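Removed from the display is one protein chain of the complex; every other protein chain stays in position.
The first chain written gets the first letter, and so on, giving A and B; residue counts start at 1 in each chain.
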Amino acid sequence: MDVWRQHAVLALEWLGTAAFAISGVLSAMRKRMDVVGICVCGFLTAFGGGTLRDVLIDRRPFFWVENQAVLLATLALCVALALFIRQSHLERGARWLDIPDAIGLGLFCATGVELSWVSGQPALVTILMGVITATFGGVLRDMVANEIPTLFRDHRPYAICAALGALTYVGLAQADAPEGMPLAVCAGVTTFTRWLALRRDWRLPPIKN
Amino acid sequence: MDVWRQHAVLALEWLGTAAFAISGVLSAMRKRMDVVGICVCGFLTAFGGGTLRDVLIDRRPFFWVENQAVLLATLALCVALALFIRQSHLERGARWLDIPDAIGLGLFCATGVELSWVSGQPALVTILMGVITATFGGVLRDMVANEIPTLFRDHRPYAICAALGALTYVGLAQADAPEGMPLAVCAGVTTFTRWLALRRDWRLPPIKN
Partner (left out) sequence: MDVWRQHAVLALEWLGTAAFAISGVLSAMRKRMDVVGICVCGFLTAFGGGTLRDVLIDRRPFFWVENQAVLLATLALCVALALFIRQSHLERGARWLDIPDAIGLGLFCATGVELSWVSGQPALVTILMGVITATFGGVLRDMVANEIPTLFRDHRPYAICAALGALTYVGLAQADAPEGMPLAVCAGVTTFTRWLALRRDWRLPPIKN
């Protein structure tokens, strides 16, 4: 059963990684970075959130050390996109990235929550780790591109979808739900609410300026 | 006696946290961030310095994991400020923030120094940790808001007040001052010199440009 759980977590990391890396590559291209900048932005977006989580819960080796194939695959993806695909082609696909990105959000949140919960963190910290894993890759991507992170200013639910998913995980895990179920539900809830928020054009409550 | 020390450190963390969170919220509002951005800026400013210190001296669990009430209280404070208080009202209070901020500076520096010293770090590292705990929340706040940190360019003593306070702590601790005294003196010296620097409009020595 533990083997199954490990494999599930691993597969989830792979899927989310590609979607996030592409968004990092695109951001770097918009800023006219060179191939090194594009690869670093791809890496930061894909691995930044999970690495920060691992530093915070003091988990070593990092998930990408245990699993170097994903490092090499991401590197190859970034270099290939940088050298062989025109930015305008990727840009045209930017709208289509919304769905893979929502899937990545759900998957990263679920793995972050799972690893934090299994390592014995309390509920509140577990939720925080889920949100950080899911969103801080994008924050680092924007900081490196010298912009205020989109996460903080686009008035759309993103971190909040992850928080909601993480909350359902903790609820299910505390209710002794069957193995693997909280993980799947957390990813599903996060991805679905994010997708719904985009489709229905939901906005966060306005600020008193 | 150890219980007393623990309680003192805890109480200090609480007080400083609120002052710093408000300065983060205000910075985020000026940049027109949404409620997520405002909360993250409040959190980063309030917990960023102490978290960085804990990462650097490899201290786990983080101070905010041991003490989750302060996390929830800060979250509630940030959300309340974002949704119910006009920026102009907070802005009008920005001048008044100088004193709570100076208190926060002293308190954070003192707890940073104490934790580092007690964990056996050498004097120079202890002073550095005090300064980092006290000031890096603000540095992260400015970096996230896409500005050169105020700490680095306003030509007023801030980090230097913290360094002075940390120095007195180390001096007193090495002279075997009574329990709790170095902590209090460090916070007092830092806050007082910062207050004096603001009142007398002291400037750092000019740079040869």
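In this text, a contact is a pair of C-beta atoms (placed from the backbone, for glycine too) under 8 Å apart; a residue touches a chain by one contact, two chains touch by 3 or more.
Quick caveat: nothing in here was measured; it's all calculated off a predicted structure.
> Decide which residue listed in B:148, B:181 or B:196 touches the omitted chain of the complex.
Of the candidates B:148, B:181 or B:196, B:148 is in touch with the missing chain.
> Taking the full complex into account, find the residue in A:143, A:172 or A:185 that is in contact with the omitted chain.
Residue touching the chain left out of view: A:143.
> Contact with the hidden chain only, please: which subunit B residues?
Residues touching the hidden chain, for subunit B, are 55-56, 58, 121-122, 124-125, 128, 139, 143, 146-149, 151-155, 158-160, 204-205, 207-209.
> Tell me, which residues in subunit A touch the chain that this view leaves out?
So the residues of subunit A touching the unseen chain are 28-29, 31-38, 40-41, 51, 55, 58, 60, 62, 65, 68, 71-72, 82-87, 143-146.
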